[in-house]
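To start, the structure itself, in structure tokens.
Only one protein chain is missing; all other protein chains are in place.
Let's look at chain A:
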Amino acid sequence: MKKPNQQPALHKVIMVGSGGVGKSALTLQFMYDEFVEDYEPTKADSYRKKVVLDGEEVQIDILDTAGQEDYAAIRDNYFRSGEGFLCVFSITEDDSFQATQEFREQILRVKNDENIPFLLVGNKSDLGEKRKVPLSEATGRAAQWGVPYVETSAKTRANVDKVFYDLMREIRSRKMEDNKPGNSRGKDKSKRKKLKCVIL
């Protein structure tokens, strides 16, 4: 299907979640194989990387947003342009888990698309002894949303690649669906939602 000389496909991923849960840590581990111990709140950062996804060369754009409310004002502008979301909480902090509900709602509101590629990510899995969010609770919420749940550690790199690649796969299949000939859903997200309702 793809023409060989085309620019590689670009998938736009947005990291969301409360402050300090490890969004930047996951991003930096994925981008540069590095882990930073110090916590420096992010305002917004963006990265691009070329990766091979199931044999196909693609580019991933990662937008690492601010968890801190101080920077929430500019978040909407970014949310609008994301194609997939990693919604991160820390398994050691229940508040951050509760906050995922709000992030989910905000994303659905901005994107107006129930089926937006989305992963629920429980980070800091290396700190198992400090776990505050039971696995069952997290998987329960993910099931309720109809999204995958993955536990990661930005420190040990456990599942770091997995969450980014899994999300890219979802985005890719989503795009292929949208580009199917005779599929009128195309660019209008609101139509997409209506159609979904019909299916349901």
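As a convention for this text, contacts are C-beta pairs under 8 Å (C-beta built on N, C-alpha and C of every residue); 3 or more make two chains touch, one makes a residue touch a chain; residues count from 1.
Following the convention adopted for this analysis, contacts and distances are computed from a predicted model.
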Name of the absent chain as recorded in UniProt (options "HTH TFE/IIEalpha-type domain-containing protein", "Rho-GAP domain-containing protein", "E2 ubiquitin-conjugating enzyme" or "Adenylyltransferase and sulfurtransferase uba4"): "Rho-GAP domain-containing protein"
Residue of A:49, A:131 or A:169 in touch with the missing chain, whole complex considered: A:49
Selected from A:26, A:63, A:116 or A:138 as touching the chain missing from the view: A:63
Interface with the undisplayed chain - residues on chain A: 12, 31-32, 34, 44-50, 61, 63, 74, 76-78, 80-81, 109-110, 112, 187-190
